[in-house]
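Next up is a structure, given as structure tokens.
What you see is the complex with one protein chain gone and the rest in place.
Letters A and B mark the chains as written, and numbering starts fresh at 1 in each.
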Amino acid sequence: MSDSLDQIFIRIKQLLLVPLAGAPDWVTQIASALINIFALLGVFLTLFALISVLERKILGRMQNRYGPNRVGPFGLFQPVADGIKMLIKEDIVPARADKIVHFLAPILIAATAILALGIIPYGRNMTPFAIDGGILFFFAVGSTTELAVFMAGWGSNNKFSMLGAMRAIAQMISYELPLIITVLPIVMVVGSLAPDTIVATQDGYAFGFVPRWFVFTPWGAAAFILFFISGLVESNRTPFDVPEGESEIVAGHMTEYSGFKYATFFMAEYIGMFAISGLAVTLFLGGWHAPIRGFEFIPSYVWFFTKLGALLFVYIWVRGTLPRTRIDQIMNFAWKFMLPMAFTCIIAAAVWHYAGRGVAGWLWSFAVIAVVYFTLSILLDARRKFAPRRYRFAE
Amino acid sequence: MNSAAFVIIAILTLAAALAAASLPKLIHAALSFAVAFIGVAAFYFLLGAEFVGLVQVFVYVGAVAVLIVFTILLTRRDVQGTGKPNWGGAIITIAVFGGLLWAILKTPSLSVAAPQIEALTVKRIGGVLMTDYVWPLQCVGLLLTAALIGALILVMENRDEG
Partner (left out) sequence: MTPTLQLFLVVSAALFCIGLLAALSRRHAIFILIGIELMLAAANLNFIAFWRFGPHPQPPTGVMIAIFSIAIAAAEAVVGLAMVIAVYRHFRTTDVDQLGQLKG
């Protein structure tokens, strides 16, 4: 029973492919790929709509107010109202803008974000496109986003857009390095770039009750935190949303876009968030495995989306809590702290592996990470440049 | 290997490369250059070398194209090319292409179909890199470090002391 509930979507897809039983091979392949694509788009566009309203409600609750609660029960039909608003807005293109580049930029950003969703295993046997070098595909597609951001900034023929695009690209390139280097320990330990293999390696329980997820190892925990922070930066979320900070640079590279194109940028940012969270779940949190030994009867995709939801909640929580950082603070943080810590994670993973993967390995790799972390904290201590504060209260 | 895919990818790549070579505005040329490299990566996928295709997209489109675009931004003065075509260059190009075509078509042993090979996994590439090609790997590491330091020194401005 639990197995059939787990594989229900695979069964549905096989049922849908039955009418094509006699067709040549390439027809079946294309039909199978199209079913995968439509299922993926359906699930994630619905999730995007849901998260766009849930985020505002959660942020509202954190700020001691209700979020949107007028449209539909508890405000959950807000995305419909937003969609109608975006669609009926006038599409303004600046007169001296580069028309083709201006038009293609939101399409390219959305396309690269959705492409990145294709290699993540959503459940047992439920990877839409299982490529051998899946992780490399994710990063290759993610690095194409920078070119699309540049196209958006350039095509608008606007100095604010250009400045915003250059800031966004500088930020994204700087954090791409920690993003990729923190994934290297996982690839090293597993020995494969395929997400399916990485999830399969995190099967089972150590000491009987602790799942063998990589986040429960010291290098994995450090790498997870670094990966999560880099993911925050790559999707331009607060506290790193300098490219789209409304009080600073109007809307950065999205300034000259109105109506549906702006909605496409918005959607691409959220889908980028989903893709990075999905990858974090796959690499560090055990993919679709259950965390507690007795609960494997719950279907695998339910576990995956629960973990994904938890990560998205942390994204929203961080947005509601932290103020925006300056661009030079962001760059300093990337090059002086995150890059050395990312390299340390690789060394710690190697130490963990060669000290035996048990308690001894755990302690040695924890020692390596702790030593480097404290050294960096001492070396990077921003010397106090101001006089100590003196408070004077009204008497 | 699918012949329809081959024809489509070939047309896309060559058209984008031609656009990159001949468009007057530099930004458009740089963007078609990126499209041409995506086409070449598609060729690598067609030929069964998926890892190289992914590395190609990652390095060329994600890094080199962005670099070129940034350099165009920083050296803004002449972004327009001249309209008149360069006949000398075109003649040399056609001559070289003719020579290569003659050499290719003259060799009969080259008109073979693709043999069935097992898929080249990333694991195998990694194994070969670490055993047979470990010296070139270290040399490329040194070379990239040297290029990094060299580029930094070339563009660093002289800061006056004090």
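Please note the rule applied: contacts are C-beta pairs under 8 Å (C-beta built on N, C-alpha and C of every residue); 3 or more make two chains touch, one makes a residue touch a chain.
Please read these numbers as outputs of a predicted model, since none were measured by experiment.
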| item | value |
| --- | --- |
| Which displayed chains the unshown chain touches | B |
| Absent chain, residues of chain B that touch it | 1, 3, 6, 10, 13-14, 17-18, 20-22, 26, 29-30, 33, 36-37, 40, 43-44, 47-49, 51-52, 55-56, 59-60, 63-64, 67-68, 71-72, 74-75, 77-78, 81-82, 85-86, 88-90, 92-94, 96-97, 100-101, 104-105, 110-117, 120, 124-125, 128-129, 132-133, 136, 140, 143-144, 147-148, 150-152, 154-155 |
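The working rule: only the chains that are shown with their structure count from here on.
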| item | value |
| --- | --- |
| CA centroid of chain A to CA centroid of chain B, Å | 29 |
| Chain A partner contacts - residues on chain B that touch it in the complex | 2, 27-28, 31, 34, 50-51, 54-55, 57-58, 61-63, 65-66, 69-70, 73, 119, 121-123 |
| Chain B contact footprint on chain A (complex, rising order) | 26, 98, 100-101, 131-133, 136-137, 139-144, 146-147, 150-151, 154, 162, 166, 169, 173, 191-194 |
